[in-house]
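Written below as structure tokens is the structure these notes are about.
With one protein chain removed, the remaining protein chains of the complex are shown where they sit.
Note that the chains are named A and B in the order they appear, and that numbering of residues resets to 1 at the start of each chain.
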Amino acid sequence: MAGILIGGFYAAVTLGLSVAFGLLEVVNIAHPGFVILGSYMAYVMNRSFGLDPILTGLLFIPVFYGLGVALYRVYYTGFERTGEESLRGLVFFFGVLFIVEVALLLAYGVDYRMVEARYIGQSFHIGMVGIAYRLLIPCIVGLAMTLALHLVLSKTFFGRAIKAVSQDSQALRLMGANPVRIKRIAFGLAIATTSLAGALLILIGPVEPSIGREYIGRVFAIVVLGGMGSIGGTLVASLVLGVVESLTATFYGPTWSLAVSFGILLVVLAVRPSGLFGR
Amino acid sequence: MKKTIPLWVGLGVVLAALVLARLVGNRYVYFAGYVILQYVVLATAWNVLGGYTGYVNFGTAAFFAMGVYTALALSMAVHAPLPLLILAGGLSAGLLGLGIGYLTLRLRGVFFSIATLALSVVLQTVAMNWEYVGGAKGVSIIRPKPMAPFADYAEYLFVVMLVLAVASVMLARWIQNSWIGRGLAAIRDNEEAAECMGVPTLRLKLFATTASGFLMGMSGAPYPYYVGLVEPVSAFSLDYAVNSLAMPMIGGTTTWIGPIVGAFLLGSAQQVATVTISSEVNLLIVGIVLVAFVLLAPQGIVGLVQRLGRRRRA
Partner (left out) sequence: MARYGTSGTWRRLVGTALIAVIVLGMTWAPAARAAEPIKIGFGMALTGALAGNGKAALMAMQMWAEDVNKKGGLLGRPVELVYYDDQTKPAAVPGIYTKLLDVDKVHFIVSGYGTNVIAPLFPIAMERNLLLMGLFGMANNEKFNYKSYFQIMPSGPNPALGWSQGFFEVAAKQQPKPQTIALVGADAEYPHNALVGAREHAKNFGFKVVYDGKYPPSTVDYTPIIRAIKATNPDLVYVASYPPDTAGIIQAAQEVGLPVKMFGGGMVGLQFAALQTKLASKLNGVVNYEFYVPEPTVKFPGINEFLARYQAQAEKAGVDPLGHYIPPFSYAYVQILGQAVEATKSLDQKKVAEYIQTHEFSTIVGKVKFAPNGEWAQSRVLMVQFQNVQGSDVAQFKKAGTRVVLYPEDWKSGTLIYPYSKAQK
């Protein structure tokens, strides 16, 4: 049961990457770094103003959106335009991830940070089973985000343009939309999700700068498993991962559950790189 | 005669460094030097796959630790001498490279990189659960006594690493100048075109990952004797991945010189920082410099020098 809840949360974390990597093919390895940044923002606001983390997450969406747009501009001018994406783009984002992590380390130290909210530590009980709010709320928010993103992508003009640009940017240009601008908006959106995802993360448990690294594997595993470019696939894959991790923890011991997600990644890459719902 | 010039120069370098180090007169040189030379090997190894072939390996730690743990296990089991441990470490890491290459190299480069990240984590988990080598708490190991003509085990380790560094640089230079290097460069520039032209891309890539892994494993083998304590968190440290990536990027990825330049510059800076300002600002600087170089000076320092040279001649 907890696996499904965690899965919902994983979906929240991965959504942005689904868009950035799945649709735009930007290998943003720094994605988890931004999630952690979001967590710290939530922490700071919680500590100074007592703001509920989810509120902070929502509040900072525009800020992160701006960050995303700026980052994309740098990425684009430096790389995509000159056509040398893969190697250096990858290294670039790795560098960004590293910088974010170390900057947080310098600013806040290595101690774990937690937030306080009324609903942490409480659970509601259905019969014998107790469900912690701490897990339930991030899951619900995660599901909501998935739904929202799905709607944006399929119903709005920008959303459909984003999907189009990943398939055929020439045609898009002919239709009068600027593909670069579209990609910029999409990437900004992707980073914006990390604001909320980060808030959820620190709700679930204490955060310190280097835990981003554990999530790199998880989010990429989910994106690959779910299929590149499929939001629904991301959700399914997140749930699958959450459940598998939970089961492994219970039966084989939690030591192995983290390795499991990476293992899944390796297996999927070897066997069916397009994932479950991929194109 | 021309073919053996590199060999003589290599030997010359080893002797020169040895004499200089002895002249300085304190053992600190050996320790700091060991670390820098270790990074020369790691950076050079990384560059064979990264700079020559265009495939980014984020999992240097996995190959390095493979060397560490193989050496550790062998040392504990049969007390093998260091050269044998190095060879074993290199072989096992090379095999690892072959294996991971076989699994993922048929896909796009990006997936290979992600897989290397995954590899690090999986291996670390395995190491943490393997009680023979101490599991999560690690294992302490006692150094053997030094043999003549070395006064000191630290000096011996320094020389060993020096030899490894020179050897790996010579190997990288050889690869670069050979038909293999040309094939790898073709893959780097445009893999599909290379395929069409008949370059045996898969085999070359496998060669690159194996060679890269082999060198990395060798550099890890003396680690148990250098530190004395082997435990998973430090053996798989992110430092190895970041540095082995940053050094060639900063030094220059297209030639065998770049990694050396990067390793010396970055490695020395870090050694100095450890005993002077010593804070994590040091790490932040690495990250910023890395990003700056990737954006502004993609050919690294070697590239900058080349450009300056060209401008002067023009």
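Here is the rule we use: a residue touches a chain if its C-beta (ideal position, glycine included) is under 8 Å from a C-beta of that chain, and two chains touch if they have at least 3 such contacts.
Here the structure is a predicted model, which means the values were calculated and not measured.
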Candidate in contact with the missing chain, chosen from A:44, A:114, A:164 or A:244: A:114
Of B:246, B:260 or B:290, the residue in touch with the unshown chain: B:260
Contact partner of the left-out chain, one of B:9, B:78, B:197 or B:292: B:9
Where the unshown chain meets chain A, residue by residue: 2, 6, 105, 109-112, 114, 116, 120-123, 130, 132, 134-135, 204-206, 208, 211, 214, 246, 249-250, 253-255, 257-258
Positions on chain B contacted by the hidden chain, ascending: 5-6, 9, 12-13, 16-17, 20-21, 24, 26-33, 35-36, 125, 128-129, 135-138, 140, 142-143, 153-154, 176-177, 223, 226-229, 231, 233-234, 237, 255, 257, 260, 264, 268, 271-272, 274-276, 278-280
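The definition used in the following text is that only the chains that are shown with their structure count from here on.
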Chain B partner contacts - residues on chain A that touch it in the complex: 27, 29, 74, 78, 84, 86-88, 90-92, 94-96, 98-99, 102-103, 105-106, 210, 213-214, 216-217, 220-221, 224, 255-256, 258-259, 262-263, 265-266, 269-270, 273
In the complex with chain A, residue positions of chain B that touch it: 50, 54-56, 58, 103-104, 107-111, 113-115, 117-119, 121-122, 125-126, 128-129, 188, 238, 242, 245-246, 249, 280-281, 283-284, 286-288, 290-291, 294-295, 298
